[in-house]
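So, chain A:
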Amino acid sequence: MRRVFPKAALVLAALLFLNVAQAQTITVFAAASLKNALDEAAALFERESGSRVRLSYAASSALARQIERGAPADVFISADREWMRYLEEEGFLEPGSSRELFGNRLVLVAPASRPLALEPEPGFAIVPALGEGRLAMADPRHVPAGRYARAALEKLGVWSAVEDRLAPADNVRAALALVARGETPLGIVYETDAKAEPGVMVAGRFPAASHPPIVYPVAMLKGARPGTAPFIAFLSGPQARRVFERHGFAPNP
Partner candidate 1 sequence: MWILTPEESAALVLSLKVAFWSVAASLPVAVALAWLLSRKRFPGKSLLDAIVHLPLVLPPVVVGYFLLLAFGRRGPIGAFLDEFFGISFAFSWTGAALASAVMGLPLLVRAVRQSLDAVDRGLESAAATLGASPAWVFASVTLPLILPGIVTGMVLSFARSLGEFGATITFVSNIPGETQTLPLAIYAFTQVPGGDAQALRLCILAILLSLAALMASEILVRRATARAAGRDA
Partner candidate 2 sequence: MLEFKAHYRAGSFTLEAAFSAGPGVTALFGRSGAGKSTVLGLIAGLARPAEGRIAVGARVLFDSAAGIDLPAHRRRVGYVFQDSRLLPHLSVRQNLLYGRFFSRSPRGGVRLSLAQVVELLGVEHLLARRPASLSGGERQRVAIGRALLAEPELLLLDEPLASLDAPRKAEILYYIERLRDEVRIPIVYVSHSIEEVVRLADTVVLLSNGRVVESGPVAQMAARIELRGFLGRFEGGAVLDAVVAEQDLESGLARLAFAGGSLYAPDVDALVGERVRVRIRARDVALATEKPRAISMLNVISGTVAEVGESAGASVDVRVEASGASLLARVTRKSVADLALAPGRPVFALVKAVAIDRHSVGYA
């Protein structure tokens, strides 16, 4: 009896632990451009930890707005610092939990069925290249990918020329879809998006100096469920890094 009791207790504890671990579900709000890479990384984490990860992708601005409205998310991964800072100022972040994960690059893409080469440089001939079509990009008013794109085009001196030729999309993946479908002759997305979509080809790369550095901050939100901290730690770890690098994300600058 005395020999059984400790074993039973252990088994019970293990079961309890597994149960508790099994019941862990973390909700992650992530920038749209992270879709393919984060799906893979999260699956890896689920297998190892036993937690369930629920992923919700949209433009960082839209996500910030939802969190502000009280959406029950545990983790927020933004595509730029501004939106993370916004939430921090509004007091939605768990203090000290924020860290920067990795970077990205901006590229000019064209449909794979109508490829062309056009290197973004000061005063480059983007308007003739558009012809009668439009330039697809995430909404430059609030979506990070759009803001970076606008900054780059301004820096290169062609923004005023294309300003009214835009096809603004809700998020960068929607912009990518427009180009992939051939709806627009050109689009501006992240390098990782171009890599993920066989329907587009890279026409040219924007110089890194033409826009603020693209970084992806991650943070735990106030009131996050237990099991969140391990996930964030996992994202910064070597396994996750390998996954993201394979998808084309640059290591944290």
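The candidates came about this way: all candidates are chains of the complex that A comes from, given by their letters.
Everything below uses one rule, namely that contacts are C-beta pairs under 8 Å (C-beta built on N, C-alpha and C of every residue); 3 or more make two chains touch, one makes a residue touch a chain; residues count from 1.
Every value quoted in this text rests on a predicted model; they were computed, and no experiment measured them.
Checked against 1 or 2, the single candidate touching chain A in this complex is 1. Within the complex formed with candidate 1, the residues of chain A that make contact are 59, 61-62, 64-65, 68, 86, 134, 139, 141-142, 164, 166-170, 178, 181-183.
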